[in-house]
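Removed: one protein chain of the complex. Kept in place: all other protein chains.
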């Protein structure tokens, strides 16, 4: 169950402009599920930072993140052996579905899709990057997916184009039980459109600034429609994963 | 001249309930004088912490301090090899006088008297501690002083009694050019009285909470009388060392 | 044995540590971490007559040692609260404070009646929310309107009434005296200080609502000052809050004049914060040989 855990950093690498940390904590790893996130204390920042779980193996969890501001800068500066305090695993992740799924990741939205792909009966992946130097984790996706399509904005790796383009192509080729996506809002929206066109259920992982991370403070609002009623649900508890058709995209 | 300096901690020990750090910085060491202090950045505390210079040798400066709150706690947690940022050397220290001097230190006021004793033609010392487990640096004083009298509140080390008692005794035995003292205010006051009785000039190192450390913000006020006029002077710039007869003791 | 109990306007709390309105939801989320009966009281999320969606996101921004929020009183409405949240809260083993916000005096009356009937132990009247267009802060910046809201609630309430004061005023003692005269059984302070952050890269305010309320350790010295001022000005007890993150912080607010202390923003760094604050407060009392927490209230020795 979600709780506070001290994790030791066991390995650290950088790739694709991101930092990967492997965190050791058996109790935490034991209850982590695909699409959930960790709320990480970064030095003495007033707020924790939400970072998705990229992978889980035995006693360890992997997170991959980009340095954006003071919090991620602190986290990226931690060395192997350091202890980081984590609240988690949090949130409502990607559903477990029967059958073949399509995972779509864009940029820093790529890492969380790895555990999701691994958990599926069968999976294909579309991974989008700005440019070749930002490409990451494609090997690990190839190890667990059947088809892996890499897209880039500038054509320097994989095919030039958007993730939704790649998704539309695969949706024509195969029959999927679901599409699961994480990335920039515009990517999620276009992937959701492609899935809808193909008549496949789509789940998307949303981002919003967070306070408590556990559903109590109501700051991480995301406008959704549920049972015909429009209103705010909360990324940290109701999400981060929502059914794409429930998300109000133009809010 | 005073400036900002990064210093590497080259050695660290604890004794008498205090932490001793030896800081490496040649430029800083080159301009440090007895009775001056360093304004040390302790982690991300809003304010620096003033700590007296205990000793200077070659490229290194020694500071000895007690953990009181968050700032000194941070400082005491730093390890050999860590870098601390120092503004200094600051303040107006003990004067250089010709002849034999008596240095008096009480508790955490003991360390700053070491460099002062070393700088004199000849020196005796009275060092006061609460109890035996707080005793410190007496060997180092013995190496540079003729008479070293240790006093303790509870008689567990040296003689039982106050620093002023020991000072009064030595003032009877020898002729001094000056008495120099650092310690709690009540000790400074009583030492100053003893010196006055003996007709010997006395200099005392005062403490006050500080902001800038360089004389600009006027927070570190100490009431003194100078040329007959009572008013606030500033511990960081006019002091920390003042002529004892100028200090308004009962303020 | 240290006696941690405190009497807040006639209601005995088993310890002085309360959780602040809006930072603890209706308690469910924290029950996964500890037994809610450990708390002195739970102050529930602010309620309005009708369900309220709150402001669009982003609703939170970080500031040095603090945060800004602009939730805007999102809540399911008082009826939902009474029907669906109170049954759970009632059996939580601690005292329940309802926090209510009206746009009109009639709404305050309605809210007070309904939460009283639902069995809350205390009512906190929010006349200080900076994040809503009508109501909220508008009530709390003038003695007259603050007194009017207090009187409306008092008339309808069957339990003691706490009025929550805003720090965004020239003279908080004037407001405190006005609500005391209007019958308030206690005051709570401080609500958040109005603030703003701008993202220098996008030139956009960080909050979609442009401004928001500042809370967290950054505001602690303002809370201490205002509690001290109000304690000197009124006789009714004070529920203190603003930046409390440790037992020492809680003791500081109590010394300034608070009878009990709420923990809010600190919950975002650590859901166990109120439990730690309580334990640290107890250790502080033991260390100083103070037999009862209540002895701290107003015990500062000013110069």
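Residue numbering begins at 1 within each chain, and the chains themselves are lettered A, B and C in the order written.
Everything that follows uses one rule, which is that a contact is a pair of C-beta atoms (placed from the backbone, for glycine too) under 8 Å apart; a residue touches a chain by one contact, two chains touch by 3 or more.
Everything numeric in this text was worked out from a predicted model, so none of it was measured.
A.B. asks: Report, in label order, the displayed chains that the undisplayed chain touches.
C.D. replies: Hidden chain, whole complex, touched shown chains: B, C.
A.B. asks: If the hidden chain were put back, which of C:60, C:82 or C:251 would touch it?
C.D. replies: Counting the whole complex, the residue in contact with the absent chain is C:251.
A.B. asks: Using the touch definition from the top, which of C:43, C:193, C:261 or C:275 touches the missing chain?
C.D. replies: C:193
A.B. asks: Given the full complex, what residues of chain B touch the hidden partner chain?
C.D. replies: Those residues of chain B that touch the unshown chain are 1-4, 41, 45-48, 87, 208-223, 231-232, 237, 251.
A.B. asks: Since one chain has been left out of the picture, which residues of chain C touch it in the full complex?
C.D. replies: Residues 61, 63-66, 68, 141, 168-171, 193-198, 200-205, 208-211, 214, 216-222, 224-225, 228, 243, 248, 251-252, 255-256, 284, 288, 299-303 of chain C touch the chain that is not shown.
We adopt the following convention: only the chains that are shown with their structure count from here on.
A.B. asks: Make each chain a node and each touching pair an edge, then name the shape: line, ring, star, complete, other.
C.D. replies: Basically it's none of the tidy shapes, so other.
A.B. asks: Which two chains meet at the most C-beta pairs?
C.D. replies: The chain pair sharing the largest number of C-beta contacts is A-C.
A.B. asks: Could you please state the distance in Å, as a whole number, between where the Cα atoms of chain A are centred and where those of chain B are centred?
C.D. replies: Chain centres of chain A and chain B, defined by C-alpha means, are spaced 57 Å apart.
A.B. asks: Can you pull out the residues of chain A that are in contact with at least two other chains?
C.D. replies: none
A.B. asks: Which positions in chain C touch two or more other chains at once?
C.D. replies: Within chain C, no residue touches at least two other chains.
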